[in-house]
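Here it is: the structure, laid out below.
Removed: one protein chain of the complex. Kept in place: all other protein chains.
== subunit A ==
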Amino acid sequence: MPKKTDAAAKSSTKANMPAFTKEEELHAYKEMLLIRRFEEKAGQMYGMGLIGGFCHLYIGQEAVVTGVHMASKKGDYSITGYRDHGHMLIVGLEPKAVMAELTGRKGGLSRGKGGSMHMFSSEERFYGGNGIVGAQVSLGTGLAFAAKYKEEDNVSLTYLGDGAANQGQVYESFNMAKLWSLPVVYIIENNKYAMGTSLERSAATTDLSQRGASFDIPGEQVDGMDVRMVRDAAERAIKHARDGKGPYILEMLTYRYRGHSMSDPAKYRSKDEVQSMRTERDPIEQVKARLLENDWATEDELKSIDKDVRAVVSEAADFATNDPEPDPDELYTDITVEV
């Protein structure tokens, strides 16, 4: 079989399959691997008692933020719920600072006062990290309102889960977003379980991409395990929003390998289900296979990438372990802006 060396040739092998260039595949690989290794380390550190409270890992869902980010541009807003580590890493926040926030240290992104679910960056226009299921949808709609008010060319990337999709304020927001034609893309990360309750057991209609139908918001279901499909759909959706046509819904069909949080044994699903996703659909393995198949990278080169990523994560973990806790004085700072 002749080697496919360019994207166009590759896309012809499977009808309508959006293709990545070598650089894009490598970029996606590195980004997803960073999130994967970071989350694995966070899980370990939780087990060691270095991370407390709630810790919701993103393992399995890496393709979603990676593909969406590839379709966005600098200046676009993003906001999500509590499963937020991947969203922060993808917009370029320092792994050290994210990890140090997980351990509640001085050098954390929120100086140790936010924790796993509460990190923000004005600079990268990342608005959390929100612990109340669904709250980020109204907030994200407000980010889009501001973008439109300020006549910016930016969109709001508002992530929510399949659980949040049943919250009332989501529909209040859909209504206003469509009514006012706000530049917002709602990205529903459907990982099949709202904590322990499967979509089938919690949703009267399970095609979440159509949840905007009564507001005439277009939506589509996307293979959220394939970063190419994610980017392709995100490009359509973001263009729609950026062109002033209003909101768009993307339902990303994805899967989380771990439990809802570190304390969740995930007994509501079978080991086989998890295993088949891991072996057949893994977003990173998919990219890896294509890189190898196209001779865009060798096993050794990929190992070397993995090694670099592990080094970054390991450095972040060391920092987060050794950085001091916040000064006791920090207790009373940042409550209000002193005028």
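The criterion applied here is as follows: a residue touches a chain if its C-beta (ideal position, glycine included) is under 8 Å from a C-beta of that chain, and two chains touch if they have at least 3 such contacts; residues count from 1.
Note that in this section contacts and distances are computed from a predicted model.
One chain of the complex is hidden; its UniProt record names it "Pyruvate dehydrogenase E1 component subunit beta", one of "ABC-type dipeptide transporter", "Pyruvate dehydrogenase E1 component subunit beta", "His-Xaa-Ser system radical SAM maturase HxsB" or "Molybdopterin-dependent oxidoreductase". Touch with the chain omitted from the figure is made, among A:58, A:120 or A:296, by A:120.
Contact with the chain not shown here comes from a single listed residue; of A:18, A:131 or A:196, that residue is A:131. The omitted chain makes contact with subunit A at the following residues, 77, 79, 108-115, 118-122, 125, 127-132, 135, 137-147, 149-150, 156, 168-169, 171-173, 175-176, 179, 333-337, 339.
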